[in-house]
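With one protein chain withheld, the remaining protein chains of the complex are depicted in position.
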Amino acid sequence: MLETEFCGLKLKNPTVLASGILGTNAALLKRVVREGAGAVTMKSIGPREKLGHPNPTVIEWEHGLINAVGLPSPGYQNIESEFAELKNCSAPIIASIYGASVEEFETVAEAVAEYKPAIIEINISCPNTKKEGQIFGMSPEMATDVVSAVVAKTGKIPVMPKLTPQAPKIADIAVACEKAGANAICAVNTLGPGMLIDIEARKPILANKFGGVSGPAIKPIAVRCVYQIYRAVSIPILGMGGINSGKDAVEMMMAGASAVGIGTATHYRGIEAFKLIADEIKQWMKEHEVKSVKDLVGAAHD
Amino acid sequence: MLETEFCGLKLKNPTVLASGILGTNAALLKRVVREGAGAVTMKSIGPREKLGHPNPTVIEWEHGLINAVGLPSPGYQNIESEFAELKNCSAPIIASIYGASVEEFETVAEAVAEYKPAIIEINISCPNTKKEGQIFGMSPEMATDVVSAVVAKTGKIPVMPKLTPQAPKIADIAVACEKAGANAICAVNTLGPGMLIDIEARKPILANKFGGVSGPAIKPIAVRCVYQIYRAVSIPILGMGGINSGKDAVEMMMAGASAVGIGTATHYRGIEAFKLIADEIKQWMKEHEVKSVKDLVGAAHD
Amino acid sequence: MPELPQIVEIRRTQKETGQHQTYYFEFDKAKDAKPGQFLMVWIPGVDEKPISLSSIGKEVAITVQCKGLWSEKLCGIGKGLKVGVRGPYGNGFSTEGVKKAIIVAGGCGTAPIRPLVEKCLTEGIDTRVVVGAQTAEILLFRKELEDKLGDNLYITTDDGSAGKKGFTTDALKELIGEDKPDVVFSCGPEVMMKAIFDLCEKEKVECQLSLERYMRCGFGICGQCVMDDLMVCKDGPVFNSEQLRNSKEFGKVARLKSGREVDLKEFANWRQC
Partner (left out) sequence: MPELPQIVEIRRTQKETGQHQTYYFEFDKAKDAKPGQFLMVWIPGVDEKPISLSSIGKEVAITVQCKGLWSEKLCGIGKGLKVGVRGPYGNGFSTEGVKKAIIVAGGCGTAPIRPLVEKCLTEGIDTRVVVGAQTAEILLFRKELEDKLGDNLYITTDDGSAGKKGFTTDALKELIGEDKPDVVFSCGPEVMMKAIFDLCEKEKVECQLSLERYMRCGFGICGQCVMDDLMVCKDGPVFNSEQLRNSKEFGKVARLKSGREVDLKEFANWRQC
């Protein structure tokens, strides 16, 4: 009932661990699979070792999280062992990559493709770094450049750019990506950036001042993005942003997502969020006599 | 203690009614003043009579409101009586205007300027209409065109463009507005658009499908926008987005706002929100021995 | 607390007249609503409308006149239709301290009067009720009200096809003359409300009248339903004599969807209910 397909991959259910959540090593990724995820995304891998931003980097506020982890990464040069350990993982592994230039994306993509992940996610949407990320997701031209460059290096491995909800016209970006050879779209990364100020300290709380907003607060924005992208492209969408329950997941699928990413919910509901959300989707489907999650995809479109 | 100045106007306190909230007629605007607002903004006035979108148009979700009211307006041709009734209002009146072209903005601005509002707000940021609004707030060039055209028609009346948090680089837009002759910046309008899907109905809830998100969910985005604008311009900022308490207002002022807009809070806290929030600001200032709200403005900047 | 529409299924319907039908469904949030409160009723893909509760309890109901896009969809499908409801909104009628009441209902306005009559009787209030309509065929809840009220029910029709020929105000005038009530409760077209108000003022009787304006949010934020400095959705829809006395707009002007103020006739034409 929950089994589905995404970009040619079989998933036991449509929940997917979002990048940057728990995905630092192979052992923890496998634990997330044991906890019920249909697929897991590794933390974004960069062109060199990067420390990320100083603390505070992740803060929970009333309506979600705000983070400026800053894309820490051992660099593609130091991740062979993780991939080796992931070989026998029972669910598909999505590798996420980032760079600060088309060349860097190329380099990382080429190296990561060697390890044969199920999908390569291209993070062109991180809102808390200066040079990496978001900038490439803000214009169709830049997105095209990155995606075509990556596609040229990754052979048969499907490529999935991850878009930012901050893009002026996200559907245009998605279309550009599809034309450039993307096999799927991941939408969305964290919103913003945003900022929290501690009024007692009279200072922004995050050391980086600005950080991406995730969790319940961003769901309407994420749903709108997926809805618009679904109308514009024919490749599948991994929808995420504020999914905290089975009903949220159903909503995201009705907007057009073929599978759903779960990030911040692992804080609210624990690492068992995947199983909980998958069960809730199943329950809802039973109550509504829906036979396959595929029947939910895009159901809110006329 | 709470008295302050905004764009040359004396305010008894820094709370300002945001446009589109309760601001449909003079009598209700005056009631909001009695309820404690330091200034009030009228609902945005357009170039002709406009019905707005069909219902549902305003929905409360878990973390704020989403609305697609769609800029209904009697048109500038039909508002003389409201302005006449507002003559003896004890607080400054901000008139908000919109258009679907530079010429329309010009026409409305010229007509509205005749009624001598304290400030003319230029709404270049509505996310739930196709032709009006947001588009003009997305690029410095378009913002420049609208603001210069309006400034040329409004004589000595201060002009305040209202920006969208969706702008790729909001500080650049603000700078363009300042250069084009704006006397203040209003930031921000509703976020998005966003979308809510009712999974039982399998349909977007808003008749317009897409709507702007306001209230608590958007505060970190609004605070970030104001913080960035404050560093970029030297004209005062009317900061708004998710302010629900005195502490929220203090946070927004520390980010750089000289006065704060209150919209959605009138739902959560009632029409008395203005007095409540002003009292909370005062209380906080007393506890922290802050003498004037002016001392809070920009306090979170190094 | 979030005011998202909740999808409910119409469990059963009751044809009331050739033009009116009642729709029953369960909606827990409204089970203790006050008579006079209303719901925002969304037919997905069609429209969302404010509609008074015409029955309150474990099962609630709305009674709607088939006349436009939205209501014809409701009529057309009826039982089994899923609608999204939010509310209850508004203040409702207040029976606090009332010992003797006259209730006057006109046309569609009889919908919120039904649970009000029920409430008054339960509370032991001495209650006389006037129900009026243009003609007998479209008189609402006649049988039910007759059963409950017996001699205390006074019917008027414009054409005399049922009860007394004439307006509800004629009947009200007589009843006040016989025995002054503490309060007159009423719901009906605004011209009728104005006539009742004027009569009550003359007779020095307090009244509580339910009014109608075009609505969007229903919870007092968008300002669409404004009358003077009051929001009909939140401060109303029921207003007392003092509020109406101070009103410049009651009985005179109302606002179209655009917010343009027009005189009541134009509004009524547009509304045509």
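To keep things simple, chains are lettered A, B and C as they appear, and every chain counts its residues starting from 1.
Heads up, the rule we're going with is that contacts are C-beta pairs under 8 Å (C-beta built on N, C-alpha and C of every residue); 3 or more make two chains touch, one makes a residue touch a chain.
What you are looking at is a predicted structure, and each value in this text was computed from that prediction instead of being measured.
Participant: Could you tell me which displayed chains border the chain that was left out of the figure?
Facilitator: Counted over the whole complex, the chain not pictured touches A.
Participant: In the complete assembly, which of A:T107, A:T129 or A:T264 touches the absent chain?
Facilitator: Checking the options A:T107, A:T129 or A:T264, the one contacting the hidden chain is A:T264.
Participant: Tell me which stretches of chain A touch the chain missing from the display.
Facilitator: Against the left-out chain, chain A lists 20-25, 27-28, 30-31, 43, 49-52, 54-62, 65, 67, 69, 72-75, 78, 81, 196, 198, 200-203, 205, 207, 263-264, 266-267, 271.
Assume only the chains that are shown with their structure count from here on.
Participant: State the smallest step count from chain A to chain C, taking one step as a move to a touching chain.
Facilitator: 2
Participant: Find the most central chain, measuring centrality by the gap between its CA centroid and the centroid of all protein CA atoms shown.
Facilitator: Looking at where each chain's C-alpha mean falls, the closest to the middle is B.
Participant: Could you pull out the chain whose C-alpha mean position is farthest off from that of chain A?
Facilitator: Between chain A and every other chain, the largest centroid distance is to C.
Participant: Could you list the positions in chain B whose residues touch two or more of the other chains?
Facilitator: 61-62, 196, 202-203
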